[in-house]
Structure formats: C-alpha cells, structure tokens
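Only one protein chain is missing from this complex, and each of the others stays in its spot.
In order of appearance the chains are A, B and C, and numbering begins at 1 in each one.
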C-alpha cells in the first residue's frame, strides 16, 4: 500500500501505543529522527521497548524518554557515554532493563527480522559474557552464537528523500540503521527532508523500496 | 586492494584451477557473464563445482561446460528447462551431481557466506523433500530448516560499470545474483560494459563496493 | 493487509475460462497491494488489474513496480520477469539483488502471491514443484519461497485432472511445496476459501454445490 503522508510528526506517530516495541534509527546525530522522537515524547506512549544503537545523549530525544521513565527496556550496543546521564541514572536505579548486543549482531538481528530468518549463527560474541546462556556451536572449527531476530511494532527512521510510493534514499553515513529498521518493523514511520513525485528517484538507486514504508512525514530542514 | 584490470576475458579467468568452486551470476540471460563463461570453457579447468540459478540452456555457456563433463557438481534451483538437454543427459547418465536448493535459500546461503554467518534457520523448504536430512526447528510455532553458507573460490559476475577502485553498478534485473556472489567468493571476476575513473560512480548508488571485486575486464557491448 | 470478499455464495451457469478466472482474482486484490504472480497462468491476472487498484507487482528476480510485458522496441534483455519474459518498468520501480528480493518475500512483506498447483490439501498444503514421477528431474526455482512468503497465498488451477480426479485433496500425494500456506483456490468450477475451520465454497461455476460436494474428497461448506 502506498504510504500515508502525515501532516506532522505528531500525526505520524499517533498510532504508537503503550507497550510498543519501537526501533529508532541513527548513529550519533547522523540519521537520528529527532522530530519523530520528540513527537513520540509528546504523544505520551509509555512502557516502551526501544532499540537504538545508544541509550540517549544529553538532554534531548531518547534521553528525555528515558528520563521520564517511558522506556521499560532498551536494546542497544553502546549505552554508556559521557553524556548518557539519564540512562545511567535509570539503570543504576533499576528502572530500565538493558539488553546489550554487539553492534553487528544488533544490525544482523534486525536484518533477520525483516528477512524472515528465524535465527542465525554469528561468530561475534562467541566466548564472551554476552553469549552467556545462549546456544553456541562450533562450525568448521570456528565458534558461533545463535542469535534471534528483533521484530518490532514501529520503526522511526530519517531519510533524505521519499517519492510518492515511499521509495527512500538516504544521505552519507545517515543511512546506517534506517533500511534494516524499516524492514524489521510492522509499521515504518519515516521523516524526510523532501517528498518528490513518483519517478523522481532513480530505480537503480532506491535504498529502501516503498514496500517497507508505511508513513512518511516531510520535515524539510537542513540537508544539503 | 584495487582490482586487477585484465586485458581479456581469458586473462581474467586464468587463475581458475581444476576442482574450483565457481559461482556464476545471471538469471536467464540477464546478468549472465557470457564472455567469462566462454573463457572458462576455453581455459580447460575441469572437475568444477558450479553454482548458478539454472544448469545451462541450449548449446552455449554453462550448458557446454556440462556437455564436456567439466562440471562434477552443480548447485542450483532450476536445472530442468525445455532447453537443458546437456544437463539432462549428464544427470541421467549419473555424470553430474545435483544439489537442488530453493532459489531464496540459494540466495541467502550465498549472502551468509559473504556475511560471515555460520548457518541460518529459514522457513523455506520446511516439511519438504529438500529438507530431508537437515536439522529443523520450530521457533514461535513456525517450522524452519537450518541452511549453511555457500563459500566459493571464484565468482563470475556481469555488471554494467566499474570504477577504478572496483565499485560496481548493475542494470535493471541483471543485478540478480551478482552482488551476493561477488561477496561470497574469495576471488570475484567481473565483466563490465565500461570502466570509468574513480569518482565516476555516485557513492550513494554503488551496489557492490570495490572491496568485493578482485578482477575486472571491460567487455564493452550492447548495454544501453 | 487483508482482502475482502462477498460472504454469500454466488454461482454462474458455465465454468470460468482462464481469462474470467484471472479477472476474478484481479478483482479480489485489495487496493494498494504488493503482489507476486509467479509464472505461467497466474501472470494473466496482471491483464485485469485496473490502474486505480494501485497494485505493485514484485518479480523475485529483483524488482518492484514491474509493468506489462515488453513489445517491439521495449524489449530489453536486462529487464525480465521470473518466467524470463521481457517486461517493462513503471514509475516508482526499484531494483535489488536476489537476497534482498527473497528477504522481501520470506519476511512477509508481500500481500498476495498467486501460484499454480498440482494439488492443494484441505489444510492448505501446496504441491506445485515436482510430480515425483520416477526419472523426473526435479526443479524448484522460487516455488517454495513464494508458497510460504506472502501474507496470503492463492492458487489458480484446474479443479480436476485429465482423469477427472480432484486436485483439491484430503492430503497431498505429490511432494510438498509448503505446508498450510494456501488460503484460497480459484478454479474453473469453484472458488474455495481454506480456513482453520475447513474449506468453504465461495462460488460455483457450471456445477452445483451439491454436485461439487459429491465429486470432491473434502468436506465443504457453502459460503
């Protein structure tokens, strides 16, 4: 189905309910869907499971969701940073659950969810604390850990441009988790700098085909 | 390492030895590296394991390799076609081994090889003859089959254009198996219609990054 | 996305021709769906999709937004469908490699897949890849991926073999393609809905419900 074009970021996230699992794109500020995260903050949904590479920085975006105790669980690779004080406080208070996942396994688990893979053997993490309690197997002399897909209700993604059918292109390293999160979620919500007519994106250069995109909101902004 | 730019298709395939596993791209005529296959025919390497979607058609390319009994084993999804007479004859004579793999599992097994995945649970083929003897598992109520990566010595791939660092773009549905085969093989040999200078391909539109490409030969030809 | 249908039983006096059947399938596809039409007979369905249905066709060799078969100058050997027939590209199309294309199917992103079949069982098991005959060379292609990938798998087939035996069966006698995957069967004589509670006949064509029930080895209810 062609995506819904939402009137605002608030409109775009209006379907997110308490208890939802929400994938949030971005690595550092690159590809962070800040307007969608702010809208999620405003919409009031709580008891969320969030998947992001980090666990919020400084006093903005995901960090504020955590500060307000709206996130019951976070799945990420790198929570602790110099400015992750809201996460640190919630974690030390036992008020947020942390599932720590090596970054490549996080990416591959999201990819598996979008690709209908039930589980996969990865060498990353074998023999480490992060493999404890997980099934392992030695294949051709090399150790592997069985990892499972991360399915989600929603993905919040930032792309550069969408056409009217929802095809997306990204910009430089802001691509990062966007394509795999859009595919892993039941409902992908995408903020873009601009929407162009159908046919306005080269079919050879589409990164996320429109089949993965459910809601688009045009934010405009500073992309070059 | 920047790829070697071979002087001819014969030069490009000159490293292929008896007993090698060779991935051959293409689906129908789209993306078939015909000049490289012909060069493989001429170079004399035998006792090959070949991975292709089909098992040769009519009296050209892969079909001739099979006719000459240079292929000891083929891994493919769709060997039997109206014009697969050379395969049919070799198979009925017991002179070629066939590993039949559902097309999506074939693609995913190649992808797994390039991605360092040791094995994966796929729903495709569960409960069928093609899962016989394989490990199966029910995950969240759904049946899956464990499939393994397909590693290879060489890949023969057709792309539209390469730059001097080996970055590739393809053309329409001729993309098919090319990107995953290039990544799954130790040595990817690519025929292209044209070679452009470094910087001549948009970094956002690169489909196969040069890291996967070892040898390039410019064939020229009919691409639009 | 789900699809809609009339809940009352309908009938016509004559069996449906292949084009009528394709037209019926086309009309059942919900607006805005992503659809794969396999190869062979189901590809006829594309002739009856109306532009305002806004259906996007997927071909597993790496494309969304496939257009009609190419003719004359349009023919381009780099642009083919899964049946290796030259096709065209519609605005909004995209290309991707084989692993991404089958991930799209396997991941449940397509709404409907329409396939041919040798047999369908009353629990929705599908047989369409291999006759199992001695000496037959097996070939599977994308059949097993297509069978289990889409949100709904529909079958188009003749209801009876040349010997007059039902191809809708209690349990498959041909090798399985996918288990419990078929939700509808479109035939010249009837349209069947396969549900957890059993097989419902949505319409009959050139045969009465009672005659049909007498000829099939499967318990049927009337819609």
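One rule holds for everything that comes next: a residue touches a chain if its C-beta (ideal position, glycine included) is under 8 Å from a C-beta of that chain, and two chains touch if they have at least 3 such contacts.
Note that this is a predicted model, so its numbers are computed, not measured.
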Chain not shown, its touching partners among those shown: A, B
Residue, one of B:101, B:117 or B:174, that touches the chain absent here: B:117
Which residue of A:14, A:46 or A:103 touches the chain not shown here: A:103
In chain A, positions touching the absent partner: 27-31, 53, 77-81, 87-88, 91-92, 100-108, 110-111, 122-130, 143, 170-180, 207, 223-224
For chain B, residues in touch with the removed chain: 1-2, 111, 113-117, 163-165, 167, 183, 198-199, 203-204, 206, 209-212
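The rule we apply is simple: only the chains that are shown with their structure count from here on.
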Chain centre separation in whole Å, for chain B relative to chain A (CA means): 33
Euclidean distance of C-alpha centroids - chain A vs chain C, Å: 35
Sites on chain B at which at least two other chains make contact: 108, 122-123, 170-172, 207
Multi-partner residues of chain C (each touching 2 or more other chains): 89, 95-96, 103, 105-106, 149
